[in-house]
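With one protein chain held back, the other chains of the complex are shown just where they sit.
Then we have chain A:
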Amino acid sequence: AKLGPLAASPFSTGEEKTGYKAVTTYNNFYEFGTDKGDPVENAGRLATRPWTVRVEGLAGKPRTFDIDELLRFAPLEERIYRMRCVEGWSMVIPWVGFPLASLLKRVEPLGSAKYVEFVTHYDPQVMSRRQVLDWPYTEGLRLDEALHPLTILTVGLYGEVLPNQNGAPVRLVVPWKYGFKSVKSIVTIRLTEKQPATAWNKAARHEYGFYSNVNPQVDHPRWSQATERRIGEIRKRPTLMFNGYAEQVASLYQGMDLRANF
């Protein structure tokens, strides 16, 4: 189904978009299987209506939003972003969504709120029952990262409603971080004072840090992060600092040791 009308965004890249087929058939969504082809096979079982997103925690006005309300919550924008996976491949994807900041501001974060925790849907009836990760999948951002204008809640891609395998009905997209930070099928957004635990960090503490900013200088024990393969291309290309969004986000990490805070 078409979404629209969509506003263009100055944050969009003019790079060639990765084809719709690749974007919707090559996915990491471990709740539906660990093979890249599993999510498109299995995610059809997920019912995306009714669906609510609870925004809670250290907020003046915590609230539960119905998904159809979220779709009309703010003007939808098309954001064509680079997406860099920690496994060394990347895509250019035309997402449809709105800034997470507009939702967070609506619930009025308290001064004590320092972080945002994201909890995703987990239903053993339709998802994998094997404990590959500690379900439900959780992620987190620092509050200033969550409020950054590049950070969006996403409800579509290629101008259409988000396919299930891509995280329907609503997901996060944080383009300067490795893809696993951009959680899918969100049910709870919680403002917290302490840094929340994250799924991959719990699974392998030395491999996946809380920040997980795209950084070609900080090697991952499994993959070199210096280069990446853009899906659809043969030769690798150099990976850019903060996935090419350094101009917008580098100031968030001023004075921080990015090797220690990987």
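A few comments on the model shown:
Definition applied: contacts are C-beta pairs under 8 Å (C-beta built on N, C-alpha and C of every residue); 3 or more make two chains touch, one makes a residue touch a chain; residues count from 1.
The rule is simple: contacts and distances are computed from a predicted model.
With the options "Protein-methionine-sulfoxide reductase heme-binding subunit MsrQ", "Cytochrome bc1 complex cytochrome c subunit", "ABC transporter permease" or "2-oxoglutarate oxidoreductase alpha subunit" in hand, the undepicted chain maps to the protein name "Protein-methionine-sulfoxide reductase heme-binding subunit MsrQ" (source: UniProt). In the complete assembly, the contact with the undisplayed chain comes from A:226, out of A:226, A:240 or A:258.
Contact with the undisplayed chain is limited, among A:13, A:34, A:48 or A:248, to A:34.
Residues of chain A in touch with the missing chain: 21-22, 25-26, 30, 34, 36-37, 87, 89, 130, 132-133, 203-204, 219, 221-224, 226-227, 229, 231-232, 234-236.
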